[in-house]
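Of the protein chains in this complex, all but one are displayed in their positions.
Order of writing sets the labels: A, B and C. Residues in every chain begin at 1.
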Amino acid sequence: MNNYGWGLPIQASTFAGQIDSGLWIIHAAMIGIFVLWGIFFTYLLVKYRRRDGVPARRDEHGEIASLIPDLLVMVFEVGLIVFYALPTWRSVKMTMPDAKDALVVEVTAEQFGWNIRYPGPDGKFGRTKPELVHFSNPLGLDRTDPAAADDIVVSNEMHLPVDTKVLIKLRSKDVVHDLFVPEFRLKQDAMPGMDTPMWVEPNRIGHYEMACAQLCGFGHSLMRGDVYVESRTDFEKWLKARAALNPAPPSATSGGF
Amino acid sequence: MSSDHGHDAHELSFLRKYVFSVDHKVIGLQYLITSFVFLLAGFALMMLMRWQLAFPGRAIPLIGPMFSPDLAPNGVMSGEFYNALGAMHGTIMIFLGIVPLGVAAFGNYVLPLQIGAPDMAFPRLNMMSYWLYLPAGTLMLLSFFLPGGAAQSGWTSYPPLSVINPGQTVWLLAMVLLITSSLLGAINFLVTSINMRAPGLTLMRLPVFVWSEMVASVILLLAFPPLEAAAILQLMDRVAHTSFYMPKDLVILGQRYAGSGGGQPLLWQHLFWFLAHPEVYVLVLPAMGIVAEIIANNTRKPLHGYKTIVFSMLGVGVMSFLVWAHHMFISGMTPALSNFFLVTTMIISVPSVAILTCLIFSLQGGSIRYNVPMLFALAFLPLFGIGGLTGLPLGLTVTDIYLHDTYYVIGHFHFVVVTGSIIALFAGVYHWFPKWFGRKMNDRLGVIHFWGSVVSMVGIFTPMMIMGLAGASRRLYDPTAQVHNLIVQPLNVVSTYFAAVLGVFQLPFIWNFFHSMFRGEKTPENPWQATTLEWACPSPPPHGNFAKTPRVYRGPYEYSAPGRATDFWPQTDPS
Amino acid sequence: MNATAIENPDTHSGISNAKLGVWLFLASEIMLFATLFTTYIVLRLSATSWPWGWDALNVPLATLNTVILISSSVTIVMAYARAYDRDVRGFRLWMALTLALSFGFLIVKAFEYGHEFSKGIGPSTSVFYAVYFTMTGLHGIHIIGGIIVNSVLLYMSFVQEDWENPLFLGRVEGAGLYWHFVDIVWIFLFPALYLL
Partner (left out) sequence: MSKQTAAAHDPAHDEHRPNVKLYIGVFAALLFFTGLTVAVSRLHLPRPQAIALGLTIAGIKAALVAAVFMHLWGEKKLIPKILIGVAIFAVTLVVIDVLDGIWLTPQDTSRMAVADQHPDESAAEPPAPAKPTAAAPEAK
């Protein structure tokens, strides 16, 4: 994974560029403001150092002058909000793709790993029951439910087709986790008891990292998984291979502890 | 106030005079010393963490074998211990270090003097605040040695993790004590500054520091109770097994959680940040007040835009209650709410920028005296500026998606609080030291302390900003376990070395403080030729402060008034 | 302290330190209970079902408690009126009555709790009971605080020096303010938990 460096990681999703442009604009402005203030500040420090026989001069000019920098900052911020933050936030976090047009993946976080579930050919996620949770069945999938029979559950490995909208339903089994894929510029807390939707459209084939970014216990730093963005055909092939590993539909009595 | 006044006639016992004192000056110094001890303790915890971050998996040098095997087997820190250090570093530094230092220590000593009052409005309540704070802090520190250890869920204590982790109960109890102490203190400061100002000292003649204390007290008074309630609910979750923050059907490490479920973990985050964001302004406002005092005094001219500063502080105070959820943009909170908090966050930056602008403009036309307090006060301006500016991409919803929970947040916050608040508090110590002890701190040691501290602070926190931009996550016990942190890992080493340097450069300060207390150069009553009321009484002030209630004739910063023989015109000068 | 207040009216709010202090304390208490009510509303809205007070709790006992608490608010304000007229016997009588009523409230509350515990219901039973026990419990702690303050005042009325202290009336008013606030909290708790 040569995706990381001393600057921002490579961009691998459709909105990564938008987020980066914001980062660049803000940092350029920040450095600009800081340098200008710094020059002015240094000038004041040198010019008005104490010298014998030169008394302090009380400035009698109004307080309005001190509001000018404020005004500039405000204009800049209003511009950022109106033309950048609001529309981008709307498209990245507020509008979710329709489940019909997107690949729906369910990611369930737990201490300390990720469970990725694909709905299988029927496009439906099967029922889960907390009492069925077992180390061999991390989600407590109820295989007696017909919709659950073809569900594919993978640990710490998420395969996504390139150039496809992916709707991720983020869940947690225990504590608050956070799904962070630096290359996607994507981050979202997984809140237990909630279904948090998020979406991404990967646009670059590659191998990325899905890390937990919210303190989740003693093994927090070990909680990571891999994201593979593949071509459509590679993805389908992988999905088929995984589906073959699914157990045959069991009788109603099995499962559980 | 009541029967025990009768005993004032004879000499107070040592215990009543220095330990259970009701004198605001003694309580102020008690707070000062105690909070510095807690700052040192927090620093020590941080050094341990920094060792682990720079050299994960290597045994802690020298003291490693001294830890019990469940904290650090073979001297190598465990994940639990690291998380406990992280949680306690944050808690101690913020709640036990900087807030008591800025609000309570300086507030207690300086505020009554600056308003010409004989003492606080409720002296015994004041003593009670301190004697709640000290056990709370001690309990917090002792929790490392109690069964279950210290809290491990970050200073933010997000449930469900905090409900299931060991150690949290003691943290919550200590917090409830501490909050009660802060509330009593806040009430005391507000009543004192509303009711006990010297005649002639109208609101618009108050020193900026008094204003900053008042706004900070309002924030403490109204923002702390929600956290107190939230902490009680979390305590119930832990002790009585209720489910305020525990949703249904949790499966924790393979075990079903036994509680009834039906709770809302997100609710804690709302209640916590409803306090914790205003809390940042509690950390920063007194610092700004101190800097304003020192700048006015050492430029020998009135502050530029006194009114702007005062109203901006009030604006910051009010707005600080309306921005809390910008810490929760990606928490799963309704995304539409984020837009509201985005706008309020940008609004609150306006008064903050105004204060900083006024302080910088105050230098213009001055006759700047570069003494040690002024050096610290001047360093505050650009460094706090960095802290403020780097808040911008974090306050902006979109860029926060990427920067949230990275080292960028750590860098930003520490620029605000360390190179902001702590630097200003150091300035305050150097500035008011002559008032406290009638002696001056050594200048040469002060300058060494200044340059050493500022350079190493910048050296610690700048690498964090770079790491954050590269995507490195915070709160990782072993940063090398996640691939995306690997390349910038050398910066962690840089930070750690600078942190050690910072520690070394605090030694001259500590020595200087205690040495000057007894051996320092004696100073006159008003060594800085200042105008405000605290310099109109003897140093150190006797019990009751002023021989007779002072009368105030003018605003706080009448320096270099035209047509006067001296370049300062004290507030009490009737001419 | 009060001498200063008269000397400099321009820098004094005209409200005594004690009263201002109590009001500021009540301000923080308002935030505390606002938070608890927020919790109540949020949990109730996200719950699949929420029991009705008449089914889950003992409403007649709670109504009795409401009447007791309202009466104690009246008795304490009567005690204030007696103190205002410097009638020490009247003050003691009304204050003692207030204390008796507050103990009565706690006893009724204890019966209520005992009844629920005997049915095997506790704070961990459900979110509803968690809210119920926590909010009434915190309110009960406030009642105990009030009892302590009021007892001290009753005791002070027996000490000549304290009774004649010009600050005494202010203290009674401050204690009254706190007690009325505790009453107001109950006025909201009662319908929120038992009736709606």
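Quick notes
Just so we're on the same page, contacts are C-beta pairs under 8 Å (C-beta built on N, C-alpha and C of every residue); 3 or more make two chains touch, one makes a residue touch a chain.
Bear in mind the structure is a predicted one, so any value in this text is a computation, not a measurement.
Touching the chain that is not shown, out of C:Trp50, C:Phe111 or C:Trp163: C:Trp50 (per the contact rule at the top). Touching the chain that is not shown, out of A:Met194, A:Leu215 or A:Leu239: A:Met194 (per the contact rule at the top). By the touch rule set out above, chain C reaches the unshown chain at residues 2-3, 5-6, 13-16, 19-20, 23-24, 27, 30-31, 34-35, 37-38, 41-42, 44-55, 59, 63, 66-67, 70-71, 73-74, 77-78, 80-81, 84, 126, 128, 166, 169-170, 173, 176-177, 180-181, 183-184, 187-188, 190-192, 194-196.
With the whole complex as reference, residues 194, 222, 226, 247-249, 260-262, 264, 266-267, 270-271, 274, 321-322, 325, 332-334, 336-337, 340 of chain B touch the missing chain.
The rule we apply is simple: only the chains that are shown with their structure count from here on.
In terms of which chains touch, the assembly is arranged as an unbranched chain of neighbours.
With centres defined by CA atoms alone, the chain at the far end from chain C is A. Note on interfaces A-B and B-C: more C-beta pairs are in contact across A-B. With centres set at the average Cα position, the gap from chain A to chain C is 48 Å.
One simple way to say how far apart two chains are is to compare their mean CA positions; for chain B and chain C this gives 34 Å. Within chain A, no positions touching two or more other chains are listed. None of the residues of chain C touches two or more other chains.
Within the complex formed with chain C, the chain B residues making contact are 1-3, 117-118, 121-122, 125, 183, 186-188, 190-191, 194-202, 221-226, 228-230, 232-233, 236, 240-244, 259-264, 267, 271, 549.
Only residues 1, 4-5, 7-8, 10-13, 15, 17, 20-21, 24-25, 27-29, 31-36, 38-39, 42-43, 46-48, 122-127, 130-131, 133-134, 138, 161-162, 165, 167 of chain C touch chain B when the two sit together in their complex. Residues 78-80, 83, 86, 152-154, 158-161, 164-165, 247-254, 256-257, 261, 263-266, 299-302, 304-305, 307-308, 330-332, 335-336, 338-339, 342-343, 346, 349-350, 353-354, 357-358, 360-361, 363-370, 378, 381-382, 385-386, 389-390, 392-393, 396-399, 401-406, 466, 469-471, 473, 475-479, 481-484, 486-488, 559-562, 567 of chain B touch chain A in their complex.
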